[in-house]
Structure formats: C-alpha cells, structure tokens
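Worksheet: one structure, shown below.
Heads up, one of the protein chains got dropped from this complex, but the rest are sitting where they should.
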Amino acid sequence: MTITPEFRPAPGDLEEHEFLVNMGPQHPSTHGVLRVILRVDGERLVDAIPDIGFLHRCFEKVAEGWTYQQVVPLTDRLDYVSAMTNELAYVMAVEKLAGIEVPERAQWLRVLVAELQRIASHLVWFGTFALDLGATTPFLYAIREREHILDLFEALCGARLTYSYMRIGGVRGDLPPGFVGKTREFLKLMPSRLREYENLFMKNRIFENRTKGIGRVTAEEAVAYGASGPTLRGSGVDWDLRRDEPYAAYDRFEFGVPVGQSGDVYDRAVCRFKEMYESLKIIEQVLDGLPEGDVRAKVPRVLKPPAGDVYTRVESPRGEVGVYLVSDGGPKPYRVKWRAPSFAHLRLLPVMAKGHMVADIVAIIGSIDIILGEVDR
Amino acid sequence: MPADLGAFLQGVFDQVHLWASQSPFWSALFTLGWGIVKVVLVLGFIIVNVLVLVWLERKFSGRVQSRLGPMRVGRPHGWAQTIADMIKLLGKEDIVPRAADKALFVIAPVVIFTATMLVYVVVPMGPRAIVSDLNIGVLYLAAAASFTVISVLMAGWGSSSKWSLLGALRGAAMLVSYEVPMVLAVMGVVLLSGTLSTNAIVKSQSGLWYILVQPIGFLVFLAALFAELNRVPFDLAEAESELVSGFNIEYSGLRFAFFFLAEYANLLALSAIAVTLYFGGWQGPFLPPFVWFMLKTYGFIILVMWIRWTLPRVRVDQLLEFGWKVLLPAALVNLAVTGVYVLLT
Partner (left out) sequence: MSGASDQRSSTARALRDHLAGAAPFAETDVRPDGEVVVRVPPDKAVAAAEALAGFQPHPLNYLSCVSGVDRPDEDQIEVVYTVHSLPGPAKASLRVRVDRKAERPSLPSLVQVWPAADYHEREVYDLLGVWFEGHPDLRRILLAETFEGHPLRKDFVQNRPPRRRVTREDYQP
C-alpha cells in the first residue's frame, strides 16, 4: 500500500472495516517528530507504518565539509538526550583511523561521563514513558533527579545538553574542584530515589497490565532486525558492547547487565530501569580508582588520518551507535555514516505492533526509547 | 445569626407565596420565578466552585509533583489563574471544522453542561437546602448521570475526526459499563436507608455513616466514580498522551471552556453525591450543615485528585473487563449481603 502525504489509500488497499489513523509528526507521545500511520480495525492495530525524515538536518553531508575536530559538536545534536556517547563513538572512530592513543585518565573520564549520561538519558525515558501511560507525576521526579546530573555536566564543561566535551585524543578538560564530592553525593541519594520510583510506577499493577505481553519480539527477530541495547536485551539476548567488546576503560569495571526474558514492553522497561543501578556502580568504581595523568593526547592541529575506513561502535543508552568513517587523507572526513540504534528499532515497530490495540502503540514506541534526532540525522 | 437569617428568608418566602396564591396567574409566575432563582443560585454555586476547583487541582498536582503550581496571577498563590484562563479561552477564535456535523458539534458542549447541572437538583446542602427534594432522588441520579454519554458521542462524532471518534467510542463504552456497578453499589445504601430520597438518606446517617457499613459498596462506587468523571486511571475518552484530548480535540474557545467547566462541575456534583450517600452529607456537630457539606465534599475531591496524580491509565479493554468482571460481581455480592442483613433486622 503506498502512503502518500495526502493520506488517502488507493481503493482496494484496505479491508472494509479498516481505516487509517495518522499519529502525526505532532503528537505528545511520539517523542519527537515521528509520524506513524496506523491501520486500525476498530481498536485493533493491523499495521503501523513509520514515516520519518522530519528532523533530517543533513548531518552526514555537512560533516564532509568540516574538519574532523569541527564535526564533534555536530555529533552532539544527533541523539541530543545522550550527547556524550555520540561524541565518544565519533572520536573513537577518528582515533582508530589516525592511530591516536588516548591517555588513561581520559579514558576513565570518558567512562564517567558516559555513565552519568546513561542515567540522565534513562531518567528522561522513564519520565516520558510514565507520561505516555498516563501517570504525569514520575516525569517531574525524573527530571528533578536529572537536574543533579546536568548540574554536574555544567560544572564540567559548561553545557547542559550539547557538551562538546570529547576531543580527538582525549577530553576537553579535567574535573573541576568539588566535582568528585558532588558526584558522590549524587551517588548516595540516587539508589533510594530509584527504589521509590520503582515502587511508585514500575511495580504498579496498572503499569504491569499495560506492558506485560505487549510488543513481543523474539530473540531471533531482534537479532535479525539489528536491535541493540535494552531492546535486544529485553528479548533475552545477553549482549552489551561495554562488556563484550570493551572500549574506553570499561574492561576495568565490574557491572551487571540486566537481561529480560520475553521481549515485551515490560521486560525492556525493566532492563532499562535496572541499568541505572548498574551505572551508579560503575561511576563509583571510576571515582574510586581514577588515575592521574593527562586528559588529552597531543594531536596535530590539522589532523589528516591516513586513507582508509573504520567502523566503531559504542553502547549508548539506546543501543549500538556506530560510526563508519572513511578518510581520503585530507583534513576533512570523506564520508561519515552514522548508525543510529533508533533507526534500526523503528523497523521493529510494525513487528511489535501487530495485533495490539491503539493504546498499546504508545507503550511500544516508549519502550523503544526512540530519539528522532538520531533516526533522521 | 444563621438561624435568624434562615427564619427571615423563610418568612419572606412564605409571605410572597401567600400573595401569589391569590390568583392562578400570579401563582404560576411565582413558581416560575422561584425556579429561576434556584437555577441562578445553583449556577452561581457551580461557577464559583469550579473556579476554585481548577485552581485547587493545579496547586495540588503541583505540590504532588514537587513544584509550586500557579503563583503569579493573583499575588498570593495565583488564585486568579482560572479567571485569567477563562478570559483567555473566551477570547479565542471559534473554529468549527469544515467537515464537522455542525448541529452536533455545537450542541454537544451545551448538553454536557446541562447533564452536569441536572445532578445538582438532588444534592442536599442542608436540611432544607436542596433544589428539589425528589422522593425518587437516587433513581433520578442514575438517569441524570447517564446523560453525559450522549454528549461525549455527539462531540466525538460531530468533530468528524478519527481521533475524536476513537476517544468518544471509548468514553461511551466506559461510561455505559460503569453505570451498572455504580447504581448497584448505591442500591446497598438505599436498602439500608429504606428511601430513595437523597435528603432522607443523609438524615438516616445521623447515627452511622454508610461508609462504615458498606465498605465494598463504597469501593465499587469509587471505582465507578472515576469512570464517570473521566479521570485517570479511567480517563480513556480524553487520554491526553494518546489521543491528544480525545473527544474534545477539535474544540476551541468558549466551547472548549464548556467541556472543561463541565468536567469540574461533574467532579463537584459526583463528589457531593458520594459524600451524601456515604459520608453523612451535611450532618455534623457544632458547624452549620452547609459548612460540613463543603468540608466533606472538598475532602473527597482531594482524595480523587490524589489518586489521579498517582496512577497511570488503564487500557480500554482492561477497563471494561474490570468493570464487568470485578466490579459488577462485587456490587451484586454487596447488594445480596446488605439485603440479607436488612431482612434479618
């Protein structure tokens, strides 16, 4: 069935009792400018067809015109809720291509900010997920906790959302005085708050009814469609890039990886929620053992990596963020291809939505934790 | 003071009634006039309280969510916020979608407000302060409460928008399904008090509030109340985060204001009914009956708001399942047990 923007299906496309509902780009629950065309039969969904591109900002083309260092702030704005991991993926790709060795302290700091970012991103997910399901209050609580993290980031690099903290060869600057103390305070207060939210929302009977058994994805489907992160782990596949293909300094830390069983919305949600506890553990280990040293390697002003290509991937809060970087030996990248996890997960949407009701589509989209910035680039 | 004022007003009323009964024409005019006075009083009561309720909801939800709520419009705690919002709504453009069924679209807000006002007819705010002490009060209530379904369907269908329609259908299914357990739960109270008149029910609670002897009935009634009020956890017809305002998506300006006000007027009305049936209405020592009534009603409203801001939303099929498979049997059991008790005593 061809969907034209005019939104009228050709005769014969739909069964008699079906109709199309447009969950338009403007919608409180699509987490950005996502358009989903729902083919419904009363309240039952027959199909859900995503339509994207409303936030396409030509990142890849623009990156070809800027130098390698200049591209770093661009990567911030892709998955804007989790900017640190984006920058990390990109600078790791450049470092691999150019053969730059990153100092130890910088690697540890990278892990620190990546994990703080993970908690912040999962808090946003938690708040908006609750909001989608009708509970307005957890959102305010989640944002309140996230403010602590944003304050830490602001002290660290001056920005709350788009940091430009990573540099090719390290990070931009060292921790300001008082940072470690404030972070430890944050670590002390978070676990009890998380438990409170668990009791308030995750263990709520209505929440369980709305999410258990919804949007099932089997492990085979998840792998076949390129799912990653909590979306993949919710289906029972125990794969986490931080543990299985360690980068930065992740191989030095002990942490658990929550894995679900049935691949429904509930399992994905619980995986994501539990990851926050694990991130707190990692941050504590980082603070306990942070080595001294430089935070930045010496990198030439005009960086010209040798011709070649590389694919690096990191575990962002959403899943596998991959950067395929091609260099032609010049100061500007020849090709930067961004592999966004939400893009791959969107392909799972019709698979997950089949047979459920209209009210479930909101829960399903929420469980994928989609950010249109990285889908559309 | 209040006793004197009541006696004075009663004296005035009796005098005017005496003058009017001299001729059929004047008598009819008097009845009409008195009816209009009652309507104006009720309307005034509704409007003032709705303004307060909207403000209260925003403040209360703010506090629950660890924020402040309105603070600026009206220096202490933004008490004039609702008034400002109403003025803003009145100033908006009146948009009627081109494909809308104009008659239905226009009438729906009026119907919903009327339906809500109908409930106030049997709300007793004092021993004699009731618009009309029908001796079939509870039956009348059950009928009047069903009216909102019609207006929801009118709004949903008349808006000629798929999202409105979905919301309206969900809302209609929910409202209709929860009428039954609600009325059955109230039947328990009727059995205990032996009368359908609301004022008589209040008077019969002078020794014991019915909440204490009808706990299950009350819980059933409470659940059904949320469905009738269209509030989370049962706010499917509106479902902000899914249907973006459900059956009243296409409404703007004054028409939307009507829906909005009707929602809070309904909240007030049904809370008053709940207090009347289960918490002893205007009964209470020391304070005047009206004050007791208001205190209890607002206390109940706070409870309703509290639940709203804590729980997530239930899905429509789960809602219907809950209504038919859990609430209805519970209400029936409650009725049976109450009946046996009444029979034996």
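Think of it as A and B in the order they're written, each chain with its own count starting at 1.
Convention: contacts are C-beta pairs under 8 Å (C-beta built on N, C-alpha and C of every residue); 3 or more make two chains touch, one makes a residue touch a chain.
Owing to the predicted nature of the structure, the values given are computational and were not obtained by experimental measurement.
S.K.: Given that one chain is not shown, what are the shown chains it touches?
M.R.: So, spelled out: the chain left out of view touches A.
S.K.: May I ask which residue of A:32, A:169, A:215 or A:322 touches the chain that does not appear here?
M.R.: A:322
S.K.: Touching the left-out chain: which of A:20, A:149, A:214 or A:344?
M.R.: With A:20, A:149, A:214 or A:344 as choices, the missing chain is touched by A:344.
S.K.: Touch as defined at the start, partner being the missing chain; which of A:27, A:274, A:313 or A:356 qualifies?
M.R.: Considering all chains, including the one not shown, the answer is A:313.
S.K.: Spell out, residue by residue, where the missing chain touches chain A.
M.R.: These residues of chain A touch the chain that is not shown: 2, 4-6, 52-53, 56, 58, 60-61, 96, 223-226, 237-239, 244, 251, 309, 311, 313, 320, 322, 324, 326, 334-335, 337, 339, 343-344, 346-347, 376-377.
Criterion: only the chains that are shown with their structure count from here on.
S.K.: Report the inter-centroid distance (CA atoms only) between chain A and chain B in whole Å.
M.R.: Whole-Å distance between the two chain centres: 45.
S.K.: Under the stated contact criterion, what part of chain A meets chain B in this complex?
M.R.: 19, 21-22, 27-29, 43, 130-137, 139-141, 144, 200-201, 204, 206-207, 209-210, 357-360, 362
S.K.: Enumerate the contact residues on chain B facing chain A in the complex.
M.R.: Touch list, chain B to chain A: 61, 64-67, 162-163, 166, 170, 232-233, 235-236, 239-242, 244, 309-318.
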